[in-house]
Structure formats: C-alpha cells, structure tokens
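Can you read through this structure? Questions will come right after.
Note that one protein chain is taken out, while the other chains of the complex remain in position.
Let's turn to chain A:
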Amino acid sequence: MKAIKEKHSLLMRWTHWVNFPILTIMIWSGMLIYWSNDVYSITLFGHTYFKFFPQGFYDYFHFSKRLSEGMAFHFLFMWFFALNGIIYVLYTIISGSWRELLPQRKSFKEAWLVLLHDLHIRKMAPPQNKYNAAQRIAYTAIIVMGFGSLITGLAIYKPVQFATITWLCGGYHLARILHFALTIGYVFFFLIHIVQVILAGWNNFRSVISGFEIVNEQAKPVITPTPAEDGK
C-alpha cells in the first residue's frame, strides 16, 4: 500500500534551492575576479598538468576583463550566501536534524560499502535511515566547505580588519589559494551530486521539492507454515 513518508523539512528544501543559484553566481563572479590573476595550476615536479584556466575556457564563458563587475557581484551575493548558510546551520542544530546528517563512527567504514554498492561491486548496501553513510560524509563536508569559503573569503576581503582570520587561514596568499581550491571542490561535488540524483530517481528528487517520499508499506505478511524438508 502506498504511503507518504516525510523526508526533508521545509527549511532544508528552501535553503538548498536558495543556495543553488547564489553559489552559481558566487562561482561565476569569482571567475571574473580570478581571471585577472590566473596563476594557479597543477604542477608536479616541474611539469604542469593543468593550468587554471585555458584561454578557450575564458572565451567561452566571457570571463575576460570583467574584474570590477565580478567584485561588485561577489561582494553583494556574499551576504546572501553567508546568511542562507547560517540559517541552515542554525536550523540543523536547533531542530536536531544534525543527528541524521553528521557522520557517525561507523559511517567511515560504511561509506566504503556504499561506494562498492554504488559501483555494483557489492550487492547489499548497509542499512540506513534518511542518509546513508556516504551521504552523511558528503553533505557534512559540503557545509564545512561552505564555512571554509566564508572564512577564507573574509580573510582575503578584509585582511587588515580581520587579520586574525587571515592568520588562521595561513596568511593572505594561502587564503586565496584555499578559497579557489574550495570552489573547484564545489564543482566536483556538483558533478557527482547530479549523477547520484539522476541515478536515485524521481522519488528521491521530488522529496527535495515536496518534502516526502512515497513508500510501499507492505501489508503484514501472513505466516504460512511450510512442511519441514528434513525427511529425505
């Protein structure tokens, strides 16, 4: 029999969908800023494997020569990004839903089993409640990353007034690198997140908009005694 099973609270859904366009704008305006000093690359033992970013990438997205515009957008939407994140974290703490979110001691071992299951190597996934072990780790990590972006962002935005924060981030220069690396992290998170959402299907996706999942509550199984097969 069909039944409604509550999954995501209204506030969680609201902050999730508010965050999506805001983070997109923050990454976009961040790119407009990064362009004017695009010095980062992945270089190991003197060999550069990837330069952030190739010219064609800037051209395609029209990122070039828009520094002042990028800063103006970035320093407006930073308020909304921070506010939305703070609302979510406070709600999660006060409502007690952190219990469903934070990784548990067993999560790190279980996440491995979830991964094997997702890769179709292992048949059974560990039993779970709202989130499985891998989700607990991923969704907690993304909140920590958001906090990291806020802190490293403040560190490079007001390095004199917030000198302590800049010091905590290992100085101005390192803070900018961390701020950039976190952004790359979001992009990877997003790609995996989208694939997982597609694989999880409609019932799961709808729950982040409507709040509930539809489950089939089985009617109480009738126990029928079976003859023992020990008589051979």
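By definition in this document, a residue touches a chain if its C-beta (ideal position, glycine included) is under 8 Å from a C-beta of that chain, and two chains touch if they have at least 3 such contacts; residues count from 1.
In this section, contacts and distances are computed from a predicted model.
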Omitted chain, identified by the protein name its UniProt record gives, among "Molybdopterin-binding oxidoreductase", "Polynucleotide kinase-phosphatase", "Aspartyl/glutamyl-tRNA(Asn/Gln) amidotransferase subunit C" or "Sugar ABC transporter permease": "Molybdopterin-binding oxidoreductase"
Omitted-chain contact residue, chosen from A:Ala72, A:Leu90, A:Ala181 or A:Val195: A:Ala72
For chain A, the residues touching the chain missing from this view: 1-4, 17, 21, 25, 33-34, 36-37, 39, 67-69, 71-73, 75-76, 79, 158-163, 166-167, 171-173, 176, 206, 209-212, 214
